[in-house]
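Once you've had a glance at the structure underneath, I'll fire off some questions.
Missing here: one protein chain of the complex. Every other protein chain is in place.
This part shows chain A:
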Amino acid sequence: MQPAVKRIIFYVLLFALWEGAVYVFEVSPALLPAPSDVFVSLYEGFSNRTLIYDLGASFRRLFLGLAIALLLGVLLGVLLAKSKTADETLGSLILALQSVPSIVWLPLAIMWFGLNETAVIFIVVLGATIVMTINIRTGIINVPPLFIKAAKTMNYRGLRLFTKVTMPASIPYAVTGLRLAWAFAWRALMAGELLSAGPGLGYSLRFASDFGDMARVIAIMILIMLIGIIVDLLFFQRVERKVLRKWGLATD
């Protein structure tokens, strides 16, 4: 049987079981609404455009934050890869910050920027910058020395050696960094919106929760999940696999 067929059967069974269980045990919709209610809520959200509005607001922040993070991440990554002193000092701080979920910066961010969009974007930037920095640094450090030697015998040095050999040779790591930066940014954004100001998917989720509308809460959760899957699986993982194969780094 095709994996896709197996998967469809699995999800149909899962939703049937869920729907059945809610009816049989008469679960209160305040605890767990039936999947049919969730889909109705999802449909309503799209037909009255509130969810589209939220999606637009969230994506705007995400792309703004991600763009700033990628720029910063590339600059910092190059700095750490090229300067031993920077790597030993700033590098250790960046590695240490990696273990701190970016959302814990929100209280400070709210004090600095106010309870608004800027604070949320700050959280997104922080979450994505660190992982991008680490990947760019690793990518540059892992450029095969043979490539550099070969280019030197062809009279490439200095900035030209860096832009024509080092940078393209580290693209596989940059792509992985981009994929992880997106994932970190998406999670940071949802957390930030949940705890701060609207509009946005995270904010609407909390708003629905305040009014006990659990069908809408789950509808938004499904939406968050779908966007994560679509971007990661259908876009980033494909690009990553293609690049790894071309660069001769794929294991299959």
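Quick note on the criterion: a residue touches a chain if its C-beta (ideal position, glycine included) is under 8 Å from a C-beta of that chain, and two chains touch if they have at least 3 such contacts; residues count from 1.
Keep this in mind: contacts and distances are computed from a predicted model.
The chain not displayed here is annotated in its UniProt record as "Nitrate/sulfonate/bicarbonate ABC transporter ATP-binding protein", chosen from "Aspartyl/glutamyl-tRNA(Asn/Gln) amidotransferase subunit B", "MoaD/ThiS family protein", "Succinate dehydrogenase, cytochrome b556 subunit" or "Nitrate/sulfonate/bicarbonate ABC transporter ATP-binding protein".
The residue from A:94, A:132 or A:165 that touches the chain not shown here is A:165. Across A:4, A:31 or A:146, the single residue that touches the chain missing here is A:146. Residue A:245 is the one among A:6, A:49, A:84 or A:245 that touches the chain not shown. Take chain A: the residues that touch the chain left off the picture are 144, 146-147, 149-156, 160, 164-165, 168-169, 171, 245-248.
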